[in-house]
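Input: one structure, supplied below.
Note that one protein chain of the assembly has been removed; the remaining protein chains are unaltered in position.
Letters are used for the chains, namely A and B, taken in the order the chains are written, and counting of residues starts over at 1 for each.
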Amino acid sequence: MYRSQQLALKYLAAAIVIFGAMVVAGLMSAYYYINPDFLFGLLHFNISKTLHIDTLVIWLLFGFIGAVYWYLPEEFGIEPVGIKAAEVLFYVLCAAIAVVTLVFVFIQYGPSNEVGMWLVNQGRKYVEAPRWAAVGIVVVMLVFAYNVIGTAIRARKITGIVGVLIVDLIPLIVLYLDAFPAARNMSVDLFWWWWLVHMWVEATWEVLIGCIMAWALMNLLGTSRRIVEAWLYIEVALVLGTGILGLGHHYFWIGTPQYWLAVGGFFSAFEPLPLLGMVIHAIYDAGTHHMKTTNRPAFYWMLAEAFGNFIGAGVWGFMMTLPQVNLYSHGTQWTVSHGHFAFWGAYACGVISVCYLVLQKVRGSAFLDGITWRWAFAALNVGLVGMVGALLISGFAQAFIERAQGGSTLEAFIAGQENFWFLDGMYARFAFGLIFAAGYVVLAYDLLTIGRRLPVHAMAVAE
Amino acid sequence: MKFDLLETALLLGGIAFLAGCYGLLYGVGRLAQRQSIMLAGFACYAFLCVLVAVIVSTTPLAGPWKAIVVVFALGFLGIPPVTWRFLERTHPHRRRS
Partner (left out) sequence: MAKVSQIEDPQFWRAGAISIVLVMLIVLIMLTVDSLAAITVGGSHVPPYTVINQKIGYKLESSRGIDVPTIGEKELLFQHEYTPAEAEALIDKGKLVIQSRACMDCHTFFGNGAYYGPDLTKAWLDPAWEGWKGITGAETRAEAMTRFLMDPVKYRTWGRTMPNLHLSREEATAIVAYLKWMAAVDTNGFPANFGQISVNQ
């Protein structure tokens, strides 16, 4: 095994641990809605929410980085350049994440000046981490880019997948630089902030996971490179073709000109069409292999990715993206429902799939299957769909009562939040959150033991 | 207008969802070479058309948005067969079999 692949294992293991932290912070955030006095005076909703969404970004990013470190040496047949620096930075990054978490939990707020921004909390959604930690993330990503580009140069070879990956790393890093400024004008602040958040999540990340899925497909189904690369280019064209101007759906209401209603509405209404094509592709691949594979969990998680992406991003997105609907749905639990479903389908399932592919190689299993992963798969997906359904009901109630009927005042907000449909949705969301958490525990156990258990059973039988 | 908010949203979501059902049944029908499954897929698409008609005739969406919904609904019809043909052309092992 290459050193880069050992580093990949560390990144993937850390990703699963941070996934767990995200689940805990998520359960806490959900619990505040049903018991607002929870930890009052000690730790408030905004801190648990910050931890929930920041760990979401970090665990997925760790998953992507780990997957690339895994496939990179196989792609080039040599040890990637600069792995020693990457190894050191992995520990530095983990330590930084731990320190930032402790700062968020125990210090929470800094002074309202530059010192607070640099050392404690920047208070911009998703990029709350203080600037010193953001500098660390930039350094890690620069070294990551050096590993990829340097290796391609040393190997004197460039493949289609690596080419796309390298081009994608540039906006990935450049856009993250928006994690630093504190623009005085909220409209300008949110304008660039959406460049970062939307272009990461709906553009550069999509391309990154596309590259990783391309390697995974070659690995899992033995699809030829020529097909995979053509497919990757088509995906890039469709995702960026709709996604770049799809940015407009975030520019409906932040002070930007009215033409964004037309631009954003059109391009984001377009998004389900390519996603339907991906569903057809998944069915085709599954069918031509007669659902036979040597790695059942990876295969099923990949299918979950295709369907989850279509329903979460496609169906849920189409429901709320036209401006006339979005005027009322924007900024309610309806958005939360869409966010959970789309992140799960587009990224989380893919990263879990890659974890199983890597483990098959690491544990040397010719055939990866079992009962445990099925329980994890079922509990996580049932938990997620349940949460999303519950949030949708709460979101409908909120949009209707607070926004459409009540005119969005404080009084209307309270009426919406105290409505029984809203509250029942919140209870149901918490209950399904517990099922999801149970699924996480089973998943973590399965990832630790799958491929190891079978020989033990075999020995027991032999005895 | 506000009282049509949830109906409009559910109709739009229903269109995308039925498009997914149509794609799924179309694909599975092609794989299994079963006419009945593909017919079920087209039935989903027919239902989708009904929803589009309801959107056009009853919801408060502005005219251009209704036009876009109609155009994209037609797009949904074409995507599964076009994608399928493309996949068959590009995957050589399938052509041989």
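The rule we apply is simple: contacts are C-beta pairs under 8 Å (C-beta built on N, C-alpha and C of every residue); 3 or more make two chains touch, one makes a residue touch a chain.
Computed from a predicted structure; not experimentally measured.
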{"item": "Contact partner of the left-out chain, one of A:F45, A:Y176 or A:Y427", "value": "A:F45"}
{"item": "Absent-chain contact - pick from A:S4, A:T101, A:N121 or A:N219", "value": "A:N121"}
{"item": "Chain not shown: contacting residue from A:T101, A:T151, A:Q333 or A:Q360", "value": "A:Q333"}
{"item": "Footprint left on subunit B by the chain that the document does not show", "value": "2, 86, 89-90"}
{"item": "Hidden partner interface residues of subunit A, rising order", "value": "32-33, 36-37, 40-41, 44-47, 49-50, 108-113, 116-117, 120-125, 128, 160, 182-191, 193, 226, 229-230, 233-234, 236-237, 240-241, 244-245, 247-248, 250-261, 263, 327-328, 330-333, 335-336, 398, 401, 403-415, 417-418"}
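The rule we apply is simple: only the chains that are shown with their structure count from here on.
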{"item": "Whole-Å gap separating subunit A and subunit B, where each centre is the average of the chain's CA atoms", "value": "27"}
{"item": "Of all residues in subunit B, those that touch subunit A in their complex", "value": "1-3, 5-6, 8-10, 12-13, 15-17, 19-20, 23-24, 26-28, 31, 60-62, 64-65, 68-69, 72, 75-76, 79-80, 83-84, 87, 90-94"}
{"item": "Complex contacts: residues of subunit A adjacent to subunit B", "value": "223-224, 227, 230-231, 262, 265-266, 269-270, 272-273, 276-277, 279-281, 283-284, 287-288, 307, 310-311, 314-320, 322, 324-325, 328-329, 396, 399-400, 404-405"}
